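Only one protein chain is missing; all other protein chains are in place.
Chain naming follows the written order as A, B and C, and within any one chain the residues start at number 1.
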Amino acid sequence: MDKVVTIEEAIARHVRDGMTIAMGTGLESCIPFAAGHEIVRQGRRDLTLVGPVSDILFDQLIGAGCVARVIAAWVGNVGAGIAYSFRRAVEDGVPRPLAVEDHSNFTLALALEAAARGVPYLPSRTALGSDLVRGHPRLREVTCPFTGARLLAVAALRPDVTVLHVQRCDREGNAHLWGNLGVSLEAARAAGTVILTCEELVDDDVIRSDPNRTLIPGFLVGAVAVVPAGSHPSPTQGYVNRDDRFYDEYHEETRSRDGFLRWLDRLVLGTRDHQEYLARIGEDRIRRLRPREPRPAAPVSYGV
Amino acid sequence: MDKVVTIEEAIARHVRDGMTIAMGTGLESCIPFAAGHEIVRQGRRDLTLVGPVSDILFDQLIGAGCVARVIAAWVGNVGAGIAYSFRRAVEDGVPRPLAVEDHSNFTLALALEAAARGVPYLPSRTALGSDLVRGHPRLREVTCPFTGARLLAVAALRPDVTVLHVQRCDREGNAHLWGNLGVSLEAARAAGTVILTCEELVDDDVIRSDPNRTLIPGFLVGAVAVVPAGSHPSPTQGYVNRDDRFYDEYHEETRSRDGFLRWLDRLVLGTRDHQEYLARIGEDRIRRLRPREPRPAAPVSYGV
Amino acid sequence: MGDETGGATRRQIMVVAAAREIRDGEIVFVGMRLPLLGFALARALHAPRVIGLFENGVIRDAPPTGPLVTMGDPPNIAGALACTTLSDVMAYLQRGRVDVGFLGGAQVDRFGNLNTTWVEEAGRRTRLPGSGGAADIASLARRTVIVMPHERRRFPERVAYLTSPGYGTGRRWREEVGLIGGGPARVITSLGVLGFDRESGEMVLEQVHPGVAPDEVRAHTGWDLRVAPALGTTPEPTAEELAVLRRFDPEGAWTG
Partner (left out) sequence: MGDETGGATRRQIMVVAAAREIRDGEIVFVGMRLPLLGFALARALHAPRVIGLFENGVIRDAPPTGPLVTMGDPPNIAGALACTTLSDVMAYLQRGRVDVGFLGGAQVDRFGNLNTTWVEEAGRRTRLPGSGGAADIASLARRTVIVMPHERRRFPERVAYLTSPGYGTGRRWREEVGLIGGGPARVITSLGVLGFDRESGEMVLEQVHPGVAPDEVRAHTGWDLRVAPALGTTPEPTAEELAVLRRFDPEGAWTG
């Protein structure tokens, strides 16, 4: 089944008010900014955002008023430290109050993994004695039925939608990913459906030539949108490097609520789509983020 | 640290009487026959063998008297059905009694995975109500602390040594694997140490050119032995195909205990090493198992 | 098993019946031999969007081109959609993403429970291969289809050892023990096609293969087998189905 649609259609069809959406699951790379901006443009509300790192994409959705809750292990600006919209929402309820379900990276990964595996929880040895555990809806101390050891049980977390930005996939959503994987695989498997944005749409044969690279099988995927540089300003290995300056500029420009609103208007609400967003960033600037030094993987044969 | 040794040294150093050894973790492919034969030649005793599929390699070690216990989900001859030495050991105690810890593929995978993750157990929803669970030392019904659901807890199983046959690795044991992975990754991570046999020893740069292909990091590995066709008669994708005839011949020749002992003498005890084993199989026959149709993976760049 | 009925062998009829159990777009846990042929047949004819999972970690949207003895054979890897771990495909199963799983066994009983662990005949215990992934598929797939030769010793009233759960002791048993998968939907044998009663969970003969009488099936079954009031006859394989089958099993190794 051909799942290729525009990113606008993908968001319109699959993301509804009140849903739980996992994004930024690669941690600091492959963050699906283009998809997130489209969620802002379409005015979704009351979302729960899930990601180990709640980076500036989450900050943007929070500042735009789309978000009721964040489930994350770390929140901020991975380039410059503070995420001001997040702070304003948590500390002052601006533009609306924001609930936060705090995790460690591992407990968040385990919550997604439990859902991905179809079990209601997974046990771990992390975070025992931490204040993270106190009154936490998804963390509970348990006793091992075999050894009597104290363990931390992490309850399953099942996003309605996981959005991933990937290097390449076919029209069914069978996707080749490379680089650090964060919790992307667990998040995809845990979710009700997956939206992929990709740098390149490739023929089935490319995918089938290297099945070990297919880390997301198409049967998990509901929609595929071709969005080159869709992770900007975060990097996608082999396709676009990190735009460090962008993070610093965002930091400066969004210190005040007014500054944030101007920023949002200029780059998100005031752009029709990701192409227009990239045009505002500047073609030259994007071109300079393209890799200059190729690093080809050594050949592999599946010969029979 | 250079870990390259002969397979004889690898077994001599790392495999001792009474140990728990995981092999055949790729299921029907990449079974480390050469390493197993060397265990027979060195006369190890009282081993516990672990593998989801206890194929004819296990049958050979059982018939040779090396094994006290098998922990497996399936035992037989993947080509021809029955594993006669296994049957003789279980049913008649010949050449010695054999204990069997029965599993399903998934419970065995979970037992290894629990050990790999450093937790004493993992919960699942499989095999509830099956006779597999009755009186099983490693399976126990538990109740989910969040939902109250009935679950099957699978206790950790930590092999002393896991032996893997892989396509290529560097001198530290950083290994590139491709094809179906079975429980090889969990078994390697669970084990006290790992012995790798490889088709090809490659330069570090080959490994580092494609870090997503490095499924076994060298820090898990205690020894690397270069043993081309070390999985014969099982296949290693891209290097050697399956020797179907061998499985049928083994089936016929080992129907009787005498037949087995003749087989063992001819191909294992009567050969000094894997090269001599391959010579007895016949160079031509091995050559015909080499892939004729190359199936190259599509290029990937990690460019920066 | 090699008996001809009309133009088709019993095994061909079994494969065709297995293929018909697969609906388009479904995710199928495939086994070797007859189920693999059933997958290939369904894919070629009425289910072009079927996806097949193999327990060794292989995911395919098309059958392999070469002949296979095991699911780990190189032709099953080359051209796969994805290759991953056993745990990953089991996780898909446990997550409820697998629509149908195929199973076989040494014994199946009145409630669709399977035994592949040991049997006792004439006072001697024979050790069988064990579960493999069967207990997992039986526990976790949304439904299962069992494919077996129909012999009395293979169809006892109660299995000697319950390796892979069907409906246990009756329809409510799965829920009681905590199983989430749906249980067996069909048993396809060398003599007919059987379903399970919605109330009791008991096996019911629904179709006989062409030329087979219901009493013949009952005679080869170890309990008083119920027969559906509207007993049908398994449709003969069509020329198209047989042509595809011959393409995947040209020498009749599995269906001759």
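To be clear about the criterion, a contact is a pair of C-beta atoms (placed from the backbone, for glycine too) under 8 Å apart; a residue touches a chain by one contact, two chains touch by 3 or more.
On a predicted model such as this, the values are computed, not experimentally measured, just so you know.
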Considering the entire complex, write down the shown chains that touch the omitted one. A, B
Just one of B:S54, B:N212, B:T254 or B:T271 touches the chain that is missing; which is it? B:N212
Pick from A:A109, A:A225 or A:L267: which residue touches the chain that isn't shown? A:A109
Can you say which of A:T20, A:T48, A:T162 or A:S234 touches the chain missing from this structure? A:S234
Positions on chain B where the hidden chain makes contact: 1, 115-119, 172, 174, 189, 207-208, 211-212, 214-215, 217-219, 302-304
Hey, which chain A residues sit against the chain that's not shown? 26-29, 52-53, 72-76, 78-79, 81, 86-87, 90-91, 100, 102-107, 109-110, 113, 124-132, 141, 149-151, 178-186, 234-235, 237-238, 241-242, 244, 247, 291, 295
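Everything below uses one rule, namely that only the chains that are shown with their structure count from here on.
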Which chains make contact with chain B and with chain C at once? A
Quick check on this structure: which chain has its C-alpha centroid closest to the centroid of all protein C-alpha atoms? B
Give the label of the chain whose average Cα location is farthest from that of chain C. A
Here the gap between chain B and chain C, centre to centre from mean Cα coordinates and rounded to Å, is 28
Measure off the straight-line distance from the CA centroid of chain A to the CA centroid of chain C, and report it in whole Å. 40
Centroid distance [mean C-alpha coordinates] between chain B and chain A, Å: 37
Shared-interface residues of chain A (touching two or more other chains) are 117-119, 212, 302-304
Any chance you could list the residues of chain C touching two or more other chains? 58, 74, 77-79, 83-84, 94, 140, 180
